[in-house]
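Below is one structure, written out as structure tokens; the observations come after it.
For this view, one protein chain was removed and the others were kept in their places.
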Amino acid sequence: MIIVVKPGATDAQVKEILAKLDQCDLKAHVSEGAERLIIGVIGDKSRLAPGSLEVLPAVEKIVPIMESYKLVSKAFRPEGTEFEIKGVMLGGKELTMMAGPCAVESEEQVEAVAQVVSACGARFLRGGAYKPRTSPYAFQGLEKEGLKILRKVADRHKLLVISEITSENDIEFAADYLDMIQIGARNAQNFRLLSAVGKSGIPVMLKRGIAETIDEWLGSAEYIMSEGNYKIALCERGIRTFETATRSTLDISAIPVLKSKTHLPVIVDPSHASGKAEYVSPLSLAAIAAGADGLIIEVHPNPKCALSDAAQQLTPEAFVKLVGEIRAISEIIGRKYPE
Amino acid sequence: MIIVVKPGATDAQVKEILAKLDQCDLKAHVSEGAERLIIGVIGDKSRLAPGSLEVLPAVEKIVPIMESYKLVSKAFRPEGTEFEIKGVMLGGKELTMMAGPCAVESEEQVEAVAQVVSACGARFLRGGAYKPRTSPYAFQGLEKEGLKILRKVADRHKLLVISEITSENDIEFAADYLDMIQIGARNAQNFRLLSAVGKSGIPVMLKRGIAETIDEWLGSAEYIMSEGNYKIALCERGIRTFETATRSTLDISAIPVLKSKTHLPVIVDPSHASGKAEYVSPLSLAAIAAGADGLIIEVHPNPKCALSDAAQQLTPEAFVKLVGEIRAISEIIGRKYPE
Amino acid sequence: MIIVVKPGATDAQVKEILAKLDQCDLKAHVSEGAERLIIGVIGDKSRLAPGSLEVLPAVEKIVPIMESYKLVSKAFRPEGTEFEIKGVMLGGKELTMMAGPCAVESEEQVEAVAQVVSACGARFLRGGAYKPRTSPYAFQGLEKEGLKILRKVADRHKLLVISEITSENDIEFAADYLDMIQIGARNAQNFRLLSAVGKSGIPVMLKRGIAETIDEWLGSAEYIMSEGNYKIALCERGIRTFETATRSTLDISAIPVLKSKTHLPVIVDPSHASGKAEYVSPLSLAAIAAGADGLIIEVHPNPKCALSDAAQQLTPEAFVKLVGEIRAISEIIGRKYPE
Partner (left out) sequence: MIIVVKPGATDAQVKEILAKLDQCDLKAHVSEGAERLIIGVIGDKSRLAPGSLEVLPAVEKIVPIMESYKLVSKAFRPEGTEFEIKGVMLGGKELTMMAGPCAVESEEQVEAVAQVVSACGARFLRGGAYKPRTSPYAFQGLEKEGLKILRKVADRHKLLVISEITSENDIEFAADYLDMIQIGARNAQNFRLLSAVGKSGIPVMLKRGIAETIDEWLGSAEYIMSEGNYKIALCERGIRTFETATRSTLDISAIPVLKSKTHLPVIVDPSHASGKAEYVSPLSLAAIAAGADGLIIEVHPNPKCALSDAAQQLTPEAFVKLVGEIRAISEIIGRKYPE
């Protein structure tokens, strides 16, 4: 941490800063610049209450040097994280495909999708059971019943199940049906939920909050990891910007940025990012080309009759075509798409 | 709802749209423009699954005409909402001041603040007991102990207590200590929590999510109100933008916009919006001048020693001065600041 | 400037950094932190090409300590800038009102507005002659003819004239008709135009670019001031965010932020920020309460018949009422509105 001292600060004011640091067992390196006095601070900054330096009259600004997360940082595991769920690896050379309907509507619907996606190399079946909706009057999902359907169909096709959980109170029940918990964008900073899934030990896919910086996102992941749960994948699903041509703006650069900052695998969700089926294929290819470890894509046997987000779900035919292109690109960049 | 039909759509494709509408008991008005065919849709649109029209090949775009919220809309109560908590009115002619420390640290600290703020016309004592922090290693608040301290001190000074709750599991306990529940920005779209506080019947102050549009924010309020809880105040606390000179960007325009869209009272939080004590006074005066019904302000007996967000807490002296200016401005715009 | 060195950097790599600094006559202070090596850099950083340190393999990041502007910074003139145009002062105790139609349409229209605004204490008559429009097919303004009308009417009412210029080629002509040049948001980083108005010596009101940070805005002002033109006012007119309820988001916090960073006077434009007449009054009062030095407001004798931006122009009646409220508030905060 660097403290920049205001021009014209008195000696007494500078001493007040140094006393505060000393009181928290922090070492100070004072160096005089051409226009500003600079104090380098060494030691465990968590002893300082937030803002307790900024409030001193001689402090112009505080410049942090280190990130606030530790376990999720690249330095903690420079070789990258690769983990296994029931024999399926995430984060390795092989790409991971998660696919399924936006919302679970019926066993027939899920079965129809499962056939297609399992034939296309997907290892995870996705499907919304608890749907966080902006209007209380919209379809909220089949809830527990939805999870049961997912499990039943997935088992039939030897798929793993991933689905969103929106409350710590659902974790216990979900544990019986899910192989991976999805934390959605709206709960990306619901720290109580993050801690609870951390304690559960169930693998987690953590979506980025719609206005979360990459550093804040890693801070959310740290909440999970600091509870001892190391099986975490990050999912880029678009951020909110001024542009309205797409539902949100897929931050494609987040992929290489994450690869330089963290060891966790990176999944991309082109369906929610764009909100429009016709953009899902180009964005999927772009994500793989940019280095993503996997994709989560919405597929519906008959999008015209879907109960939610019909506009962004691929038809089985479109999905099959897309998988062919992903397979080809994955080889060029040194990855492998599952048989 | 208006459906804009793509140029070159076939008759069969247009019929497909009309059939879909008919199937959902919606009436259609077709009108031919110079360059586009337009279909006006009349009836209860909740019968349509989201995206189920967009997915039809002839649909260029869908233009919603009505907002998705009902109970919170201005039309529901054109005269505005004024409600009472233990004899204190919110939303009327009299402005509401909520003040207190960022985090509850000790009874002595809260007592010192309570003396000042009650003498200055504040009716609510605020203080964080459950602190949602971006790092799992930061001070997380005194939790239950914090609520007990707030209650004890508030009772001594005949103040009401407002504090943030971050999990539905804390509501029952909180009900014994709080007069108003605060839902923070990070839980603004935690719909499970919103429904739960709706069911609790405890008055709620709902902060705006950091990237929530005003319409989405009203949708969040609708979640609470649709459970039968009509005692809701909205709290503007800044939105996330590209500007980093302040912690977030106070959306001052949200005040008149809300006044035109909803009947709910509007509180402004200049402390979190700016993150810097020196900006709290100008922003507070601006909020009152723009028509806010109240303010929530952080005050600490000794900001230099605060355990959290020291930089944004006012000293008691600065708070007293600010209240004098608010009092004067309130009269000019036809409001009244409490004695 | 602080250089943070990557963990694991070799001695040779650190020496490469030090050699680069030495080569540019910059002094280095190396200090070893618990987790990182830090190099403080002292001297004239303009000798370094941008990015020339970031590109070295051992550099993790560069942290600037000083802003890149000098003349516009508060430190250059801590007492604030007050300047005079033909007997009218800007930036002093007295507030400045600039008012007039969005676009100059005819002498009759401008005359009707000028009567009202001059009676209400406005010192500047505004009106668009060169209108930058997002569509090439929209009304582009009366151009030179418009400036002549403004001048003629303003002289009749002893008002000063302010209007937007969009090309360096118009400055010479404009100099004969304008007392103050307005640089619009779309040209906020048109550095050729900024340099040219700087050289002209004509007083300038510089609007903030729609996505300019406050620091970049001050950098734009520095372009003008570095040419020797010190008569500059800054105009906050809203920034682009995700919120669409208003045309742009008025950054009310920019007022106190600018007051802490620069000595230049601050004008606020609530008409363009909100795009809606009914929000102009609350935002105007908020701006004055927050410490703005003046306002620029659109007034039209008959908004229903305006040729541009009808929705955001006040009627003369609404303007008169607003000025009464501004007058009252200005006294509370120690300012004065002109007779």
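Going by the order they are written in, the chains are A, B and C; count residues from 1 in each one.
By our rule, a residue touches a chain if its C-beta (ideal position, glycine included) is under 8 Å from a C-beta of that chain, and two chains touch if they have at least 3 such contacts.
Quick caveat, the model's predicted, so the values are computed rather than measured.
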Of C:219, C:270 or C:316, the one touching the omitted chain in the full complex: C:219
Residue, one of C:96, C:187 or C:330, that touches the chain absent here: C:187
Sole contact to the chain not displayed, among A:14, A:165 or A:273: A:273
Interface residues of subunit A (partner: the chain not displayed): 211, 213-215, 239, 241-246, 249-257, 260-261, 273-274, 278-279, 282-283, 285-291, 325, 328-329, 332-333
Residues belonging to subunit B that touch the chain removed from view: 2, 4, 7, 29, 31-36, 38, 40, 42-44, 63, 65-66, 75, 240-242, 244
For subunit C, residues in touch with the removed chain: 20, 46, 49-52, 54-56, 68-69, 132-139, 166-169, 186-187, 189-192, 195, 209-211, 216, 219-220, 222-223, 226, 240, 276-277, 303-313
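Convention: only the chains that are shown with their structure count from here on.
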Approximate Å spacing (C-alpha centroids) for the pair subunit B, subunit C: 31
Centre-of-Cα separation between subunit B and subunit A, whole angstrom: 26
Subunit A residues counted as touching two or more neighbouring chains: 240
